[in-house]
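I have a structure here, written as C-alpha cells, and I will follow up with some questions on it.
Of the protein chains in this complex, one is absent; all others appear in place.
Chain IDs A and B follow the sequence of writing; residue 1 opens each chain.
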Amino acid sequence: MLSRIAESLFWLARYIERAEYTARILDVNFHTVLEQTKDRYRLHWDPLIVMAGEEERFRKSYGEADAQAVFEFLAFRQDNPSSIVQCITKARENARTIRDYISREMWEDINSLYFTVNRFNPTEEMAAGPHRFCDAIRFGSHRFHGVTDATLPHDEGWEFLRIGWFIERAEMTARLVDVQYHILYDAPAGISGADNHQWMAVLKSVGAYEAYHRKYHSSIEPEKVAEMLIMHALHPRSIRFSMTEVQSGLRAISGTGPGSYANEAERLTGKVLERLRYDKITEIFQLGLHSYLDEMLQMCGSIGEDIARSYFYYAVVA
Amino acid sequence: MNRYHLLHSTQFRYDGPVSESYNEVRLRPMHDETQSCLSFRILTDPVSRGTSYRDAFGNWVHQFNILPEHRHLKIEAESVVLAHDAPMQQTNGMKLSELEDHRDELEEQFLDFVAPTAYVPHLAQLDEIGDAAAMAGDGTISGFIHAASHLIHERFKYVKGATHVNSSILDSLSHGAGVCQDFAHILLGVVRKRGLPARYVSGYLVPQSAASPDAKLQEVIGGYASHAWAEVYLPSSGWIGLDPTLGQPPGLQHVRVAYGRDYGDVAPVRGVYKGHAGQRLSVDVHVRPAVDDEGREQLSENKTTPPDVPVITERVQQPAQQQQ
Partner (left out) sequence: MPLQGLFGDYQTGSFYDEMFAAPDQPRPHYAKIFEKLASMMPAQFEERRQHADLAFLLQGITFTVYSDGRGTERLFPFDLIPRIIPKSEWQRIESGLAQRVMALNLFLQDVYGKQRIFADRKIPRSLVYSCKHFLREVIGIEVPRGIHTHICGIDLIRDSKTGEYCVLEDNVRTPSGISYVLENRLVMMRTFPDAFQAHEVLPVNHYPAELSRILRSLSPRGGDDAQIVLLTPGIYNSAYFEHSFLAQQMGIELVEGRDLIVDGGIVYMKTIRGLQRVDVIYRRVDDDFLDSLTFRPDSVLGVPGLMGAYRAGNVALANAVGNGVADDKAIYAYVPAFIRYYLGEDPILRSVDTYLCSKKDDLNYVLSHLPELVVKAVGESGGYGMLMGPTADRERLEEFGRRIKADPRNYIAQPVLPLSRVPSYDPALGTIAGRHVDLRPYCLYDGEKVTIVPGGLTRVALQQGSLVVNSSQGGGSKDTWVLFGED
C-alpha cells in the first residue's frame, strides 16, 4: 500500500472523529446552558475554545465567548482549521485523493456528508440552535463508520483508519477531561458543589451518562467521571479503550504479537496502556491530573509522529 | 599534437541538510576528428551511481542521484585529451551578398542554430556590429565572420563578474563588458541575424605551459581554464571555429566539451534537490600537459585556478520546492 494512501486514510478518520467530537460537545453544552444562569455562561463556553486549541484565534474575532460566537466559530468558520465544516472538508479532500482505494459507497457517503454540511445556512442554524446541525454531523459520522465497516476490506488500509479514529478520540477525551478540571480548579470558591451540571454535560457529550449510572450507582462526582473517561476498559470513548484499539491496529499492520514491539509507535502505545491499566485514579489525582493528561497527550502526539516516520515519511535509503 | 590531463572539480556546500539530489553534467570532452578523448571518469562525494547518454546535440551527459541527507556535494571529472593539429579549413570565398539566396535553405537545415534563444535574442543592436563587420571584411562570408569576432573582441571588455550565468546578451551589450560566455553569445547573435547558423561551444582553454606562461591568455580569461567560444556554419565549407574572447581562432589549446544553441544547452552541472538550504558553489579546473612536445611525460602540475576562489554568482543548482 502506498504511504500516501495510508496517510490519507489515517487523516480521513481523524478529521471525521474531530468533527463528531466537536459536534457532541457543542450540542450538549448548549443544552446545559439553557438551564443555567447568565453569569455562568463563560464557564461553559471557554473550555470548548481551549479544547479546540484555538483560543487566540477566537479572541481575535469575537472577544467574549457566548453561545452564538462559539457555535459559529466551532461549526462554520472557514478560518478556524478545527471547525466542523473545515474538518469535513478536509476529510473529504483526503477521501478524494484516495477515492480509487476506498469503496464507492464510502466515497458517496463522505461526499454527501460534505454537501449536507455545506447546505446548512450558518445564520439560520444559529437562530435554531446547534442541535439540528450537530445531530447531522454525529449521524453522518456514525453512518460513515458503518459504511466503512461494511464495504472496505478489513486489511491494512482499514487498520490505518482505525488507528486514526482512535488516536484522535483518545486525544479529544484527554483534552475534554483536562480542560474541565482546569476550569473547576480555577473557578472561584463556593461554586464547585454546584458543578454537577458541568460534569453531566461532559458525560453526555461522550454518550457516557447512562453508562456512568450503571457503573457507579451514585451521583455525579468529578473523580469518578474522570476515572470513567480515562480508565474504563470497555467504554468506547475512554482513553484506555481507544488506545487498546490503536494498539491492535498497529500490531495488525506490523504483525507483532503481545509482549514485543516493531517500532517506536508500538512501544509508546504499550507504555501508555500499561499505565492506564495499573494506575489508580486516586494516585493520578495525588500526582496532579493535569500533568498526567498532559503527558498522555504528549505521548499520543509522539505516537502519531512515529507512525508517520515508520509508514509515511521514512528516510529513503537505497 | 598536444595531450592534456584535465581535472574539473565542482563543489557545492549547503547551509543545511539537503536530500534527493538529482544532477546532470556535461563534462566529458568530445571525441572526433580533431580531438580524442582518451579517458574519462567521474567521481562524486557522496558516492553515487550514474547513467550516461548522448543528447540531441551529440554531447555526453552523465546523470546521478544522491538520496540520503548531505551537506556538500563534490563532482570530480578527470579526462585525458589529445588535441590534433586542425587541418587548415578551406573556405570557398562565397560572397556575403550571396548569403540571402541560401537563407531559407540554411534555416531549413539548421533552424536550431539560426533561431533566437533565451540567451541570444535577436536584438536590433546586433545589426550595428554586423554592419560594421560587413564593412570591415573583404566581402566574403568568411571575412565577415572573422571581422565580427574581431570587432567583438575589440569593443567589449573582459570583466569578470560583469554579468552572471543567467544573463542574456542584453546585459553585456548595455555594459560593453562581459565574460567569454557573453562574447560567444554576442557573436552567435550577430551572425545568426544574417542567417548564418552558429553554435555555442563550451570547453577549456589550456595555457601553453608553466615554463612559458602566456600572460596575455591568462589575463584574458581571468585565470580560469573553463572557456566558451563559437562555431559558424559556412555554406559548402562547414563549421568554422571563432573565439571572440581571445580575438583569434581556436587552436591546439582549445578543448571542446559540448555544443548547443546557447549556454542553456551545455551547462556543465545542473541539478535539483530537496531542502530549503542555500548553497555555495566553487569550481576548480586543473590542466597540465600530459606529454610535452618531445613526447616526455610532464609531471609537474600547473594550477590554472587561483586557490579557493569561490564563484558564488553561479546558481547552477536550482532548489526544488520541498515536497513535504
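Just so we're on the same page, a residue touches a chain if its C-beta (ideal position, glycine included) is under 8 Å from a C-beta of that chain, and two chains touch if they have at least 3 such contacts.
Just so we're clear, the structure is a prediction, and the values are computed from it rather than from any experiment.
Interface note: of B:Asn65, B:Gln125 or B:Ser282, the residue touching the hidden chain in the full complex is B:Asn65. Only one residue from A:Ala13, A:Ile84, A:Ile137 or A:Ile253 touches the chain missing from this view: A:Ile253. Although one chain is not displayed, chain B still touches it through residues 20, 22-24, 49-51, 53-57, 63, 65, 67, 107-109, 111-112, 115, 270-272, 318, 320-321, 323-324. Summarising the interface, chain A meets the missing chain with residues 1-4, 6, 93, 96-101, 104, 107-108, 111-112, 115, 156, 253, 311-312, 314, 316, 318.
Convention: only the chains that are shown with their structure count from here on.
The mean-CA centres of chain A and chain B are about 63 angstrom from one another, to the nearest whole unit.
Chain contact summary for the complex, chain B toward chain A: residues 19-20, 67-69, 324.
Here chain A touches chain B in the complex through residues 313, 315-318, going by the rule given at the top.
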